[in-house]
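Of the protein chains in this complex, all but one are displayed in their positions.
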Amino acid sequence: MRPILLQGHTRSLTQIKYNREGDLLFSCSKDKVANVWYSHNGERLGTYTGHQGAVWTIDVNASSTLLVTGSADNSCKLWEVQTGRCLKTWEFNTAVKRVEFSEDNSMVLCVTEERMGFAGTVTVYPVNNDVNGKQSDTPIVTITNKGGSKAVVAGWTCLDKYIITGHEDGSICQWDWKTNEKVKAITPHEGVLSDMQFSPDRTYFITASKDKIAKIFDSMTLDIKKTYVSDTPLNSAAITPKHQEFVVLGGGQDAMNVTTTSARQGKFESRFYHKILEEEVGRVRGHFGPINTIAVHPDGTSYSSGGEDGYVRVHHFDPDYFTFKLEI
Amino acid sequence: MSSLDFKNLPECEEDINFDDIYEKYEVSTENDFDTIVVVDGAPIVDEAKQEKLITVLTKLFTKGAGEIKENGIWMPMTPNEEGKKTSSGYLFIDFKEAESAQAAVKNLDGHKLSKTVTLLVNKFTDVEKYSDMNEEYVEPTIEPYTPKEHLKSGMMDLQARDQFVMYRGDDVSIFWNRKTDAPEHVYSRTNWTETYVQWSPKGSYLSTFHTQGIALWGGPSWNKIVRFVHPGVKLIDFSPNERYLVTWSNEPISLARLPETGHPFSEYDEGNQVVVWDIKTGALLRTFPVVQPVGEEQKTVRWPIFKWSASEKHFARVVPGQQLSVYEAPGMGLVGKKSIKTPGIVDFEWSPAKIDSSETKAFQKEEILSYWTPEVGNQPARVSLMTIPSKEVVATKNLFNVSECKLYWQNQGHFLAVKVDRHTKTKKSTYANIEIFRINQKNIPVETIELKDPMLAFAWEPYGERFATITTNDPAYGSTPAHGVAPSAIKTDVKFFYLDKSKKANAGFKLMKSLEKKTSNYLFWSPKGHNVVLATLRSSTVFDLEFYDVDFEPLASDKKDKNDVGATVQLLSTQDHYGVSDVEWDPTGRYVVTGSSMWRQSADHGFCIWDFKGTLLFKQNVENFKQLLWRPRPESLLSDEQKKKIKKNLRQYSKQFDEDDLAMGDASAAKLHAERRKAVEEWYGWRKATERKLQEDRK
Partner (left out) sequence: QEHKHALARKVIIERRKEIIETEIARKEKLIAQEKAAAAAKKAEAEKKRVEEDLKRREEERIKRIQDEVQRDQAKRIAEEISSKTGLQLKPEEIENSDVNTLLNLKVSRLQTEQKELSDRLKQISKRIDHTERAYRKEEIPLLEKDYEQ
């Protein structure tokens, strides 16, 4: 089926996210705004304006009432999804590169940049899910990877037991956030981590790295369960939750390294791999620049990709997709 | 010894002033062993008969070789078990002249003194050379490997697969080609070479390059077989049957910079840059200086400097503008003791034909080389054929308005094609002619094919009577694009020519098929002939590959035209490989590898394996991919009759191979499915356990 093109952002996409039901798709971009769209037809519902810098990251809570964004303007903002009203602004010393609601929606983690003498942190704030309630100014915990490489992505494990952080040097750490202690650390990648997405039950997660490789880890043991080798630096990796045991990878050479023929070469394609067999099963092309972010619909019936080219492409899977089978 | 003045190198060998060497030579006469021969196989005698034997031998050697020095015969006598002194069967003879010693070896080696006694005569220096070797050349020769490994083991593969070497990043690896499956790894080493790798012409050795010299590897274990010390070595060239190796270094040999031992060089090698080695013994045979063309500082070395004849008996080089120097191997001396003066000579090529003593034509009992000289004054340019060692010119062709010639021998030496770049009288435009010498015909006739356009490529069909050319009439040819503009692929025409052998008056080489408006700039014949790959290489925009069969019986649906000889030229498929920089056929003509090397391309490095019809079998992107080279194969040990018989019975073989393939296909499919099943089971096993654990934790 032809993809739906979401044209509303004027600069490259940084992150896209579906809400729990998958009827809404949230996107943020370097153009300083976040948008929300109907995922089935690509109609734009609203825009969240207020950030003074590129919006790096976005997340929505399970009831689709609250939206959180992190920006290069050194702040995190909490928004009312329905009205676009900014409910709270948390200020930081440096840019916010990643935000994520905890599984129980009572907290949000914010990954901040290491810059100008400020250490990179993972700061956890409590969230009041009442849109009219008061939001706290006091963080629950601030995690700093002392002496180690800065965190660039992070997420919550099942039951919010641990926070997993992915770092610039390709390492991954598991934190007991309640005691602010590092439980485990491994270095499974040779390049900077670019994305980390969890399975629906958060018992495992996939990482994407500039080293052209994506891997699946056990959230509890950090054992490497699967490895997907591609031929291009990866920016995003997502897991299909239903219908097919696939993962979707996206990336491409950075704009400055892109040759004019790379598009022809298909380095800007979304690549589908069989999650268990680690074999590539298909590609979807369309973007004119690297793919920065990929998200799969919670029903597993469609997926979307956001590119350096400023477009979000929403793809509803063809009937063939659902009947595809590798011979086992 | 004072070192040579490098800025003032002699222009040719004859011009080299040997005075310093002679001086050295004089001084060393006292210790010079050139006059001494060793006689072995002499009768063993006691003291009583010693005198008599010496008298006999003195007479024999004086008569047969030359005057012997006073007390010039020395026969070592050693006590035997009974305490009686006897000779040991060998003795030394010291002649007055070195020539006499040589004559002794020539005339009396193998001389029968009686029915049972045969004398063996060797020059003392030779004996010493061989016995010295172990001391002097310890490094290159003592690589312990017993029993010697089978250097052709690569040919013993039951599936008749071929090997290739791949150089990526710092790793060099050998693989078996497995068609559509990932190549099977055989052997790897990190930092195996410092610059690149090269196979010997028959695939026995893999050569690796190191700051200190060259190493050759081979056999099933890929052990080091021999090493040649040559600091700074950059280029090498094997003789056709792998007996000799020529190495070139940009650093002149300097004893001062070498350690005292562990290398084979002496003061005679000082300042030289080219070394000829014997591969079997590891011995240095001779070193040579690099000669620069007159009044020209050559920045790049034209390689190979020395070209080998097909028999390996001769090798030669050209001193540009002056002469051709042909040497003998392994003797290393100039053929006829002097170079062949050939004013103006630019380049030459040996005929690859094997000398056949049964050949009826006298000149073909010798090796042939071709060379060309440019127009000088009123003298036309000229291409000549010369036999070696008799140095007789057997054919010439005069040419006019020539700016450049290039010599192409057909691989059996049946034809020589000369690509002649010509300019119009006004010198405004250039175009190419092809002059073809038919070596096997009486008087070696020459025919001319006029192309009207400049020619980019020429290639004979191996074992064939056809050739292909790439020409262009694109005005953009030769012009450099504006700065920052990617060079566009120029339009080219590909033409196939065949030999019309009919009795008609106009018989000869004729156009078979012309393919117009292509972008191809390279063409590659299959080593077995019949198939050709046309490629657009090293362009930044076009990466086309076209696979042709020139002997394809036209399809039934095609219009039948029996007079159209070009009807058999069939395009099998058109493909492209982004960034392709190199193309190589495997030695069997079954597969083609295209590579995108980091040496030539900025991105997307890796290789593709195609079959001869252009079906992509395997593609791999390889970070820092540098080289992929098929391992060459030695000549088949099968006789033509045996081959014919096999072809005749191919059906039976085919049946077996089909069964083998099917079984193997089934086996590999079964293996794949088993692996998949295992992966799936493990995954769901882990998932179940994890989900159960999560359930419990939730409570």
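Chains: A and B, in written order; residue numbering restarts at 1 for each.
Following the convention adopted for this analysis, a residue touches a chain if its C-beta (ideal position, glycine included) is under 8 Å from a C-beta of that chain, and two chains touch if they have at least 3 such contacts.
The model shown is predicted, which means the values in this text are computed figures rather than measured ones.
*Asks:* Just to confirm, in the complete assembly, which displayed chains does the hidden chain contact?
*Replies:* B
*Asks:* Would you mind spotting which of B:His423, B:Arg538, B:Arg590 or B:Arg687 touches the chain that isn't drawn?
*Replies:* Missing-chain contact among the listed residues: B:Arg590.
*Asks:* Of B:Ala182, B:Ala256, B:Ala505 or B:Leu637, which sits in contact with the chain we cannot see?
*Replies:* For the chain that is not drawn, the touching residue is B:Leu637.
*Asks:* Thinking of the whole complex, not just what is shown, which of B:Leu572, B:Val592 or B:Ile609 touches the missing chain?
*Replies:* Touches the omitted chain: B:Leu572.
*Asks:* Just name the one of B:Phe400, B:Trp599, B:Tyr653 or B:Tyr684 that touches the chain not displayed here.
*Replies:* B:Tyr653
*Asks:* Residues of subunit B in contact with the chain that isn't shown?
*Replies:* The list for subunit B reads 150, 152, 155-160, 528, 549, 552-559, 567, 570-572, 588-590, 611-613, 636-638, 642-643, 646-647, 649-650, 653-654, 657.
Keep in mind that, in the parts below, only the chains that are shown with their structure count from here on.
*Asks:* Where on subunit B does subunit A make contact in their complex?
*Replies:* 541, 578, 602-604, 621, 673, 676-677, 679-680, 683, 686, 690-691, 694, 697-698
*Asks:* Under the touch definition given earlier, write down the residues of subunit A that touch subunit B in their complex.
*Replies:* Touching subunit B: residues 158-159, 161, 201, 203-204, 218, 220, 225, 231, 245, 253, 257, 259, 261-262, 264-265, 275-278, 326-328 of subunit A.
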